[in-house]
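For reference, the structure is listed below as structure tokens.
Heads up, one of the protein chains got dropped from this complex, but the rest are sitting where they should.
We just call them A, B and C in the order they show up, numbering each chain from 1.
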């Protein structure tokens, strides 16, 4: 059994971790912390966990967490980097669901997150936890930076094209759409049902923090600078990300369907749909799956990739558990077999 | 392994049965039939099942189904009663998710469903599949009539009060609300997102088929005629039923909280919430649970019971699997441990 | 032209007042105040008003408001009672959309709203602004207490029955459902799309502030104590209230359809639907209408009245404008002719 701790369990990635770990046959939940809810039973805040999780929140405390084999950080950005060095020094492995260890360059981090990085020396050893790219490194990692939700959907869609150098990497467009849980469980007016319901809008057009993360990931693949326009939108639903990816073919006579199927044939959590298919976000709701479809509208040179994930599962907590499975030598699919809810 | 067949697998209760049975460790899916979709892989219609269910739909055929230990009917009302006698005679046990065997009196059936019953002789042996009432009879049943969605939520809420004779049984009110999947996967204008979204309405106020089903169930408990006003409403969401139940206390000095907790202490799928709680339908989304809370507003004599279920799980396919578990001597919770999705 | 001021224009009743008054041919918007948004153009906060409202928010100030003929308070409860005496003394008439002047008895107010009333002496002169009951008094009123949203829907539904003494007034049940805008434009977790979307729940079952308001209104009609159970619920939509009202007939041979049609024949904003109809909330979305239907399920003695309004229009700002029209001798329908949006 892997002994697991969770720091910051009151948000959506926290409750989703709990849902997944409570059903995980090889994980034992040891501690879950929340400064604001210390003493409150977890199932009081999240009644879906009644009968499944008996723990109460405790105040965050390295001493209480040091008995864990792994600690997940489901905290707002900027918290993990303050606590991780201490926990690492005590031999605890870390999976951070926030952005603290995703960007390799501390200057880039500071630019996009507005504060200096608290432990730039550790950044270099953090492994970017996208198993479809980094599986081997994740296995040995002490510190895994779990990818952002948009970056997961966008990178998995572009990877086959860029790895084979088939498209113009200087003109990538990722028109991305997310349900409201992507904004977290924070009390802000813009996320109210009466504000975000029955409406659709773009946000962060001038620049969104997931843009540098995606760019870093894709540039590692092509080994040169890329051009990426990333526009996120808010969909009036709770869960789900749909990325519509545009790029321009530079090669001729490529069978894109075969390319995608070959690339992901052995990936347990990437599903390449049949030619002509158009995946719905609900087909992955609650499931640790990225479904992809690749199109060439009207037979032209523009490639359109459709990529859907559940932002809280393959886009966050499910991927985190997938990383844990890899790190601890478990079957990668352990505890992640749930089927999406339709309808 | 229980060998399972499903007749009529293209509706919402069908896909939900597939989702549950695909993950059930003691069930083997042998056949799934659909006249209209024969030959089509199940996962083509329901992409959430890709990688989990490899079967294709076949035409309904008693020969193909006779190797099953149990056959679920997830068909429109009136289909099962035509096929069940033949299957029973071949030794197949039946769980009917439609209404064909729920009402004991064929005259009542005909009045509410508009056609004579096709096999009134078999009605008497059908066991009403509400485990919290009929567990023992279900164990031996050849034919289980799986309860309707509203009747499950309403009966579980009223039972403790009526069993103890604590309320006036002549004046029961069940104000009930359901998500749109309750109307099934049928192409009708009234169920379109652009019709039923961002709106709320009552329907079937003059008389709804679930009223006599609920009445029959409750009358069996009190052993006399009851008075029940049942008003269903359509909620702009996909899944979930919330029943708000009103009755009037005739007894004094009753601790209703204790009453409910005692009644359901050993029930694996009924959760009595703490005093003062108000359950949300999402707390049971995808889970085979009925959550109840009991209130006396302003300390008066009116008892208000709040009862929530997922109409497709505890209100249909989950309860059907629960019945299968009972019928085949399995642990009643087998394959039914999934935790509801929040958010 | 009626010169109009609005205090507290940043909430949903505020923006709805602006929408209605901007199109009102006899009203001139003079000032709109908001402490937090002073200096900000109204249309920046509410882009639907671009090109229709040029005003900017100003700090609340009696001097600036004293040139108004009427001032609407669209503030949280407890604000109006601090400012109203001063404005009245300067000759400004008041329509308060909050609860400050709805309850006649200051002790009841304090019990439900948690603070002593700031001007109990003025309470007596406040006119409860339900035109279908109080039209004559509203005409001369200096101070109108605009009814709550639930109280409007519930009272209009029960009135014909109670006025004629046809039902048992000791056992009234008002099962009521509201969209999320009823909770206001406040940043609270429970109102997030990811919390309140795709879910349904009751709230305030132990006791809700609208219960005494409804009770007071109905008791004035029957002139004795009534028994009322009021349970509000949250519907996953933005706008709309649906009240399902239950009472028990004490009289025989009553034509309820005729009763309701007669009662509201001359009311411009109450629409009695044909026998058998079941109104949808969307049929009044954006419109100052209460639609009613009356039923006797299965021909029994229980009367079920269905009552729908848009909580922000007939349940708040539309009714406030209706009251203004009455107070200033305008045609009561002026500026209130908009047709509801379907779909």
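In the analysis below, contacts are C-beta pairs under 8 Å (C-beta built on N, C-alpha and C of every residue); 3 or more make two chains touch, one makes a residue touch a chain.
For clarity, every value in this text was computed on a predicted model and none was experimentally measured.
Q: Touching the hidden chain in the complete assembly: which of A:8, A:240 or A:335 does that?
A: A:240
Q: Have a look at C:181, C:216, C:244 or C:302 and name the one touching the chain we're not showing.
A: Answering carefully, the residue with contact to the hidden chain is C:181.
Q: So one chain is hidden, and I want to know which residue out of B:212, B:236 or B:279 touches that hidden chain in the complete assembly.
A: Only one listed residue reaches the unshown chain, and that is B:236.
Q: On subunit B, where is the contact patch with the chain that was removed from view?
A: Interface residues of subunit B facing the absent chain: 12, 179-181, 183, 185-189, 191-198, 236-239.
Q: For subunit A, enumerate the residues touching the unshown chain of the complex.
A: Interface residues of subunit A facing the absent chain: 171, 173, 175, 177, 179, 194-195, 197-203, 205-207, 211, 227, 229-231, 233, 235-240, 242, 244, 246, 248, 276, 278-282, 285, 295, 297-298, 300, 302, 304, 306, 308, 343.
Q: Considering the whole complex rather than only what is displayed, give the residues of subunit C touching the chain that is not shown.
A: Spelled out for subunit C, the touching residues are 12, 15, 19, 22-23, 46-52, 181, 185, 197-198, 238-239, 271, 273, 277, 279-280, 282-287, 291, 312, 337-343.
We take it that only the chains that are shown with their structure count from here on.
Q: Per the centroid of Cα atoms for each chain, what is the distance between subunit A and subunit C, given in Å?
A: Measuring from centre to centre gives 45 Å for this pair.
Q: What's the distance between the Cα centroids of subunit A and subunit B, rounded to whole Å?
A: 36
Q: Provide the list of subunit B residues touching at least two other chains, using ranges where the numbers run on.
A: As it turns out, subunit B has residues touching two or more other chains at 197-198, 238-239, 279-280, 282, 285, 343.
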